[in-house]
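Excluded from the complex is one protein chain; the other protein chains are retained at their positions.
Coming up: chain A.
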Amino acid sequence: MNIHTTPQRTPAETALIDAFGDRLSLLPGDGTVMLKRDDAIEAIKSGLPTRRIESWHYTDLRRLLTSVPDFDPAAAPNAIAPIVEGSAVLPVLNGVSSTKTPDIEGIAVQRLSEKLTDGSIAPGLDRYGADDAIGALNTAFVADGYFVDIADGTELDKPIELQNLQSGGQTHVRLLTRVGAGAKAVIVERQTGEGAALVSSVSQLLLGEGADVTWLIVQEQPDTATHLAQFKAHLGKDSKLTLFVMNAGGKLVRQEIVVKTTGEGADFTLRGINLLAGDTHTDVTMVLDHAVPHTASTEVIRNVVTGRARGVFQGRINVHQYAQKTNAKMACNTLLLSDDGEFSTKPELEIFADDVVCGHGATVTEIDHSHLFYLMARGIDEKTARGFLVKAFVAEVIEELDDEAIVEALEARLDDWFLAHG
């Protein structure tokens, strides 16, 4: 009897494996890095994850990734202005970082290709689990990005904007940031472009003791692009991270968030907005580990679903045995505006400590008719009033950020989306 367990490769899998062979000679990396790349491509050879893998249940990557574009060395994305005026911009164009880096006191910027070449990044290239397909894809192909090192005690008065811009083809980028003890920064991660691209982007953030960071991911890929992204952070003692994720584009999007509190007193806030339209698929998957006592987290995700769009939020909170006094709250609220749209929410709390406060909640609603009546009774026509209420539903999360320049910048992105999809 012939038991054949490996299914036939999909065109996308074949394209990735072939591309790796073609790209290998161009990829930077010392021996260790190249070994990690080999491991990573082996993982892809064993097949992209399907719905049978629990963490990919709602996003069957093998089925959804129907094609993979070739690398396009000639792709030349246009530069864009940062969302907050005066930000220090670090652009990655078509997967390549810039040789010119801004000169800001307290910040050292290095091109990631250098860290691949000298191998110093190698330990960070490991996958975090057997189901880490995005990590594998990125490790296999990553050629560039930035390493941003913010010195202890540095307080930035303007944001740093990391821009990952594509104009078709494949780009695989890694953005590494270390924020020193007591340092304070706002970092914008901009993911956008104009081509039918395959993008993998992995951000890694290390927060030192008492560091305070607001990290904003603004993803506005065109509805032809596949965007596979990962954000990984370690939160040191008494550090504070506010992560804001806005998905407002992309055909197939998966944004993974992997956060670990490693120091007591660490505080993590996640706020997310998914604006879903057309025939698209967007997945936000979070794995949060409360690994030490006395740490807190809150997560609020707001989704607006229109057209035939499908959305997913998976939020997993692991409270380790010694992580007493953990305080974790998670909420996922969806405004479903079309009969053909759908949103799946999967909260998971795995708690091994016995003295914790943890909770989660999920709602799916339509527009509140009494609110609509109130606005219309003031002469606001139905279409405008509906737009008002939909925007209000997500703007509430933005306003919590409590920084006027950032709130204005994000609301402008919101307005752009509503203008295009209103």
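Assume contacts are C-beta pairs under 8 Å (C-beta built on N, C-alpha and C of every residue); 3 or more make two chains touch, one makes a residue touch a chain; residues count from 1.
Heads up, the rule we're going with is that contacts and distances are computed from a predicted model.
Per the UniProt record, the chain missing from the shown structure is "Fe-S cluster assembly ATP-binding protein", taken from the list "3-oxoacyl-ACP synthase III family protein", "Fe-S cluster assembly ATP-binding protein", "sn-glycerol-3-phosphate transport system permease protein UgpE" or "NADH-quinone oxidoreductase subunit L". Listed residues A:Val364, A:Leu389 or A:Ala405: the one in touch with the omitted chain is A:Leu389. Set against the missing chain, the residues A:Gly86, A:Pro123 or A:Gly379 yield one that touches it, A:Gly379. Although one chain is not drawn, the whole complex shows that of A:Arg52, A:Lys100 or A:His369 it is A:His369 that touches it.
Panel shows chain A; residues 369-371, 373-382, 384-385, 388-389, 391-396, 399 of it touch the chain omitted from the view.
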